[in-house]
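This report refers to the structure that appears directly beneath it.
For subunit A:
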Amino acid sequence: MAKIRGSIVVDVEKCKGCEVCMVSCPTGTIAMAKEVNSKGYYNAYPANPELCIGCASCAIVCPDGVITVYKTKI
Partner candidate 1 sequence: MKEATGLKEIIKPENLAYRRSDVILDNTFSYCPGCGHGTTHRILAELIEELGLQPTTIGVSPVGCSVFLYHYLDVDIQQAAHGRAPAVATAIKRLLPDRFVFTYQGDGDLAAIGTSETIHACNRGENILIIFVNNGIYGMTGGQMAPTTIPGMKSSTSPLGRDVKTMGNNLKMTDIVATLEGTYYVTRQSVHTPANVRRTKKAMRKAIEYQKLKRGTCFIEIVSNCPSGWKMTPVESNKWMEANMFPYYPLGDLKTPAE
Partner candidate 2 sequence: MEKELRLMKGNEAIAEAAIRAGVDGYFGYPITPQSEILEYLMEANPYEKTGMVVLQAESEVAAINMVYGGAGCGKKVMTSSSSPGISLKQEGISYIAGAELPCLIVNVARGGPGLGTIQPAQADYFQSVKGGGHGDYHLIVLAPSSVQEMADFVELSFDLAFKYRNPVLILSDGAIGQMMEKVYLKPQKPRSTVVPEWATTGKGEREDRNIITSLDLDPDAQEQFNHKLQDKYNEIRKNEVRYEEFNCDDAEYLLVAYGTSARVCQKSVQIAREHGIKVGLLRPITLFPFPSVRINELGEKVKGILSVEMSSGQMVEDVMLAVNGKVPVKHFGRMGGIVTTPDEVVEKLKTLFIGG
């Protein structure tokens, strides 16, 4: 059966590390970076990219619109 797999792209420098995407992600794909970006925020990133299903929950709830989402059937 075809599975839907996703991949997100986070604009690291625009992310403000609010963590709302992380708590909205249904699969546990997202975590916050261990190092800050140049603005001093711990930005979000796809820590477990293989779990991503491309639902775009993270992207649509992101206040700064820093996430772009791709998805495909595999």
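If you want to know what made the cut, all candidates are chains of the complex that A comes from, given by their letters.
Side notes on the structure shown:
In the analysis below, a contact is a pair of C-beta atoms (placed from the backbone, for glycine too) under 8 Å apart; a residue touches a chain by one contact, two chains touch by 3 or more; residues count from 1.
It should be emphasised that the depicted structure is a prediction, and the values quoted were computed from it without experimental measurement.
For subunit A in this complex, the touching partner among the options 1 or 2 is candidate 1. Contacts from subunit A toward candidate 1 in the complex involve residues 5-14, 16-20, 23-24, 29, 33, 37, 41, 43-46, 49-50, 52, 54-57, 59-72.
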